[in-house]
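For this depiction, one protein chain was excluded, whereas all remaining protein chains were kept in their positions.
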Amino acid sequence: MVDYVWIAVALPLLGAALLMLFGKRIGEPASGYVATLLAAASFVIVAIAAADFFTGGNHGEQVSLFTWIPGLGIEAEFLWDPLAALMTMVVAGVGSLIHMYSIGYMHGDERYPRFFAYLNLFLASMLILVLGANFAVLFVGWELVGLCSYLLISFWFEKPSAAAAGKKAFVVNRIGDFGFIIALMLIFATFGTLGFESIFTRAGELLEDGGVTVTVITLLLLVGAAGKSAQLPLYVWLPDAMEGPTPVSALIHAATMVTAGVYMVARTSVLFELAPFSAGVVATVGAVTALYAATIAIGQKDIKRVLAYSTISQLGYMFLGVGVGAYTAGIFHLMTHAFFKALLFLGAGSVIHAMSDEQDMDKMGGLRQVMPRTFATMAIAWVAISGIPPFAGFWSKDEILAATFNHGGFFVVLWVVGVITAALTAYYMSRLMFRTFWGESRWAEGVHPHESPGSMTIPLIALGVLSAVGGLINTPWRLSLEHFLEPAFEAVELAHAPEGSTPWILAIISIAAAMVGIWYAYRRFLVGEAPEEKGGVWDALLNGYYVDDLYGRTIVLPGKAAANQMAFTADAKGIDGAVNGIGALVGRIAMMAKPIQTGLVRNYGVGILGGAAVLVLVILARGVWL
Amino acid sequence: MTVTAGWYMALAAALFVIGGGGLLLRRNALVMFMCIELMLNAVNLTFVAAGKAVGNLDGQLATLFVVVVAAAEVTVGLAIIITVFRKRATASVDELSGLKG
Partner (left out) sequence: MNAEFFVFVIFGVAALVGAVALVMARNTVYSAMGLLLTMLSIAVFYVLLDAHFLAVVQVIIYAGAVMTLFLFVIMLIGVDRSDDWEEQIPFQRPIVAILGGGLILLLLLAGQGAWTLRDSGVGQVGTIEEISEALFGTWMIPFQATVLLLTVAAVGSVALARYEGVLRGEQPVIEPVVDDGGEQ
């Protein structure tokens, strides 16, 4: 069955090509249907292919598609193991739902077919990323999703803010990629190959436990992951990426692309196992980012920005999970987060769509009765992300927190950070819900919200169901997911929740934290007068602690100055000057030689006879002809 | 003193140089052409003399061919001069410096 997995990649790729070339002719909404069907077909293929793993114990196979770079021994090959299967199902499944949603959401846009072409291309790229059997293929997918992110963020490129956001995303990503590439170079230098199979089986021999090489490699891999998954300090592109259409935010910046970093760390678990220091750094970065982003989220006014910072925060949880060695827990949270965050974004899109593209929560309110289906599904997601059982978010988040606590020592501090973040998460999500759906309607003039069409609400309902029950696949009584993923993580020791009654206590603490957050929001926004949220601290939060300004002044400005210097001085004057100078020089030499051509036959005759005399002289001197 | 082939060749050399000098000094196209004819004749004489010195007929045959070619050349050359004269009404080659620069 693994031999047919490549079709799952080829179909959306084909769709992208088709829609790029013939999109205009196919038109709306047919191009949307084509793209969605191809995405759904992709999902069906990977789901069928994953059937092998449901019984557990199957290790997975590798299939080589073609020889790519013979000189470095790199093949284009796919690895089909439980981890890849899970990732592809999440990506293709949630992706298909979002494709379907976009049919309705992007209605009326003049570049409708191209949007779907990009979406399909993204799907294919993400599949390539998670299916890669070596770092090279993974990196190709990595770069391609970065490209698609750029294309989709700046989809409405007539808006300068959108174009700038796309550029920012790409550039910040690139910084992460820089670290990633150096890590790849080191890996190649150490192992002589980039294939996962050969690296992970030999890692134990070639790298010393806790040694410098492996620590450097893994830290650099973390840099790459941080760029892609928006962790400190490379997270600044994600809030701005909300300039893109909401389905883009849902798909790329919530459910799939940003999780590529987590996937990559999980995939290279063997290496992280050998570098406990780096693993600790991963966990710390994750926890700190989670808290940091949650604090910013509580001060945001734009509904999508709240969700963006929420994504950064939840990604921090995932990093915390894989950092302490709870790889399955981290991937589990990746999956549940995909469900409820995509749902939240799509719901927000539904709201924005209904409010005639209004995104400021200050101008919303009282949408409960007007948009019942959107409200109901978003409510499910709200409860899920807050970590209230039995909804999805609780099981995954709790498992991460329990495993962190179990690690002991310094990690208990991280556990505390995680719990605080959980409280903040519950708070800002409740704030979002209360401001948007409850209370008096603060709508602007001429806004008439209405429920969204079926093509938009069906995916919402589907994701709602998944957010509700999705967590049940890995409860402490039935660790189905862990067993599913076990073959992929055979080589490492998975961190677990502690034994005995400790996990129950921990669970109760985290639930309590969530309830505190919800209650506090309830008191502030529903019972009393909604507060103004202005002033020093609130402004700082609204502007994300002014980090963007900081980066702007310290990095962007010098960068621009250097670029100007290169472009206008070094290039225009220096290089162009040199080239033009040569041309001018040749011209001048020619002008100097011009008088030789007088046009008079007699002058030429003198030349000819003179030449003849010289020839005679040569013959005389040498005795022979030349 | 016997007149050897060398004497003829020396004379031919002198004729050749006189022809060359005339070619460069005169402006009239016709006179220049006649100087070329003189140079060709000088070369012919050299050929025949050398052929005599070697002892076979090769020199004379070469000269024969040179005569033919020179005749053809004169034909075409004079036609050209006439055409040029028709257009420009001058036979001075110094005025025909259109390819200057």
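So that you can tell them apart, the chains are marked A and B in the order they are listed, and the count of residues begins at 1 in each.
Assume contacts are C-beta pairs under 8 Å (C-beta built on N, C-alpha and C of every residue); 3 or more make two chains touch, one makes a residue touch a chain.
These figures come from a predicted structure and were not determined experimentally.
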item	value
For subunit B, residues in touch with the removed chain	1-11, 13-22, 24-28, 30-31, 33-35, 37-38, 41, 44-45, 48-49, 51-57, 60-61, 63-65, 67-76, 78-83, 85-86, 91-92, 94
Residues of subunit A (touch criterion as defined above) contacting the omitted chain	600, 602-603, 606, 609-610, 612-613, 616-617, 619-620
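In the analysis below, only the chains that are shown with their structure count from here on.
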item	value
Parts of subunit B lying in touch with subunit A, wherever the complex brings them together	20, 23-24, 27, 32, 93-94, 96-101
Sites on subunit A touched by subunit B in the complex	594, 597-602, 605-606, 609
